[in-house]
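Heads up, this is only part of the complex; the chains shown haven't been moved.
Chain naming follows the written order as A and B, and within any one chain the residues start at number 1.
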Amino acid sequence: MQVGFIGLGAMGNAMANNLLKAGFALTVYNRTCAKADALVDKGADLAKTPAEAAQGEMVITMLADDAAVESAVFARDGVLEALSPSAIHISMSTISVALAERLTNAHRAKKQGFVSAPVFGRPEAAAAAKLYVVVAGVPEAVQRCLPLFDVLAQRSFVVGHEPPKANLVKLNGNFLIASVIEALGEAFALVGKAGIDRAQFLDVLTNTLFGAPIYKTYGGLISEERYHPAGFKAELGYKDIRLALAAAEALKVPMPLASLIATRLLTLIAQGEGHLDWAALAKLAAQEAGLGLASLEPVAPGQ
Amino acid sequence: MQVGFIGLGAMGNAMANNLLKAGFALTVYNRTCAKADALVDKGADLAKTPAEAAQGEMVITMLADDAAVESAVFARDGVLEALSPSAIHISMSTISVALAERLTNAHRAKKQGFVSAPVFGRPEAAAAAKLYVVVAGVPEAVQRCLPLFDVLAQRSFVVGHEPPKANLVKLNGNFLIASVIEALGEAFALVGKAGIDRAQFLDVLTNTLFGAPIYKTYGGLISEERYHPAGFKAELGYKDIRLALAAAEALKVPMPLASLIATRLLTLIAQGEGHLDWAALAKLAAQEAGLGLASLEPVAPGQ
């Protein structure tokens, strides 16, 4: 099957690679084409425009944000004008619900297929084909995409017929992750100032009620204060929480905890730390508690 | 070994029962003695005062709150005046860090042993001997208690030499549980108003990054809106979050999320719903979103 792939960042590159390995005929596009070199060496065709990548049966977009997707789809030489009516645009980027609605309508008007399929997972998971895909779209179109998701992910979840619903679930998931980080950040600040061993505390959590990947991953980062290099930057986290809040605003759903987290991520960014992993919400909590201020630090080593 | 057990509520009864079954010689005390009947039938001795229950090598307190523990320990005919210097008081109730400090000092002054060992788990877990125990105390005393915890729990975690540290870890754990509930509550309100199937959404969560008992338990309650009868009442949850905040205040640790949760639990209580399970934080989120208001409900059945 002929598949286009637009967006070769850390995530996209790993995903495109898996599709190639699985035998798909891939046409790849990236704004800066150097990133495509390794894929082309392995047999992918290079497209000079998004439109060129959209000649086949399916085209995947895996881009950084709304603006990048808008540009790849709606601009001249974009996906929208090139895609044939029988073909499907699979949007796997984390984008706003509003943009997903606009894409749904634009493709429907052209009788093109459109499926929203954002993913959970960091670049390592993408490389290992261990992503989770959240899918929504017209059932027949979704059906055609599933074999492709099987190559990229350990599991796919179909959550509805209207594509934007998948984006809402994805953004909501990112909100839940951020809320775990914020809670852990405050808990570790308290534990740290009480002189309790941080690793021991994490051990209690992950071996009792909190034995989920999310607590292991973020608990580990926070316990060891590893905020750099970022797996997912605070400034991107802020963007996603704002998108969740925008969706909530449109549906008139007040989310006080999500608002709190947005404010705290913005604080990190305003203090010049937006490039750190969003686990650095825990750094903010520690700072606010006066931890790390030498003059205030009462806790002896080893305590 | 001769063990006293003070406090025969749903938790204490199940725990005392397990100790009896394991062959410990048990002397039990409860303020209203009817609750002790079944245990006495199975071979436990009945104490008429906390002091009588504190004649053996160890005495466990498993009571509802600070006031109950203070009364059982410090009052006339209480544990403190009766316990022999070689014996150990094991405090398993969820109490304040401040009271744990007071108990530590009082027992030390009398050269009595004192170990803090609060537990995670609901009555079902207590009955099944599947609790988790968080333990802190002088190592030699802790060592003597471990065989007892092995009877009650699936695992024990020793977190320090100073008893109050175990209480801090326990309260912090309850804060983390509450933060999961609040986050899920807001997420389900958003998902619900968007017309996404709630069970499907929960399925996505618990099969991806959030595969921990806590998400399964509370996600299930919230998804099905089962807030009554309460496994753990909102008013008790409020009490525990306030104890966590009191410990944080004493250590000068600002906890904005914990404060948010306290305010929201108080809102539930003020509206006459403090008897519901604390998962009802999700009911509050749904109400605030206008869900359940017939005149506002735009979502067709089946969506």
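Please note the rule applied: a residue touches a chain if its C-beta (ideal position, glycine included) is under 8 Å from a C-beta of that chain, and two chains touch if they have at least 3 such contacts.
Remember, it's a predicted structure, so these values are computed and weren't measured experimentally.
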item	value
Oligomeric state of the whole complex, in copies, if 2 are shown	4
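Just so we're on the same page, only the chains that are shown with their structure count from here on.
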item	value
Turn needed to bring chain A onto chain B - CA fit, degrees, nearest 5	180
Rounded Å distance between chain A and chain B, as computed from the means of their C-alpha atoms	36
Chain A-touching residues of chain B, taken from the complex the two chains share	120, 132, 134, 155, 157, 159-160, 165, 168-169, 172-173, 175-177, 179-180, 182-184, 186-187, 189-191, 193-197, 200-201, 203-205, 207-215, 244, 247-248, 251-258, 260, 264, 285, 288-290
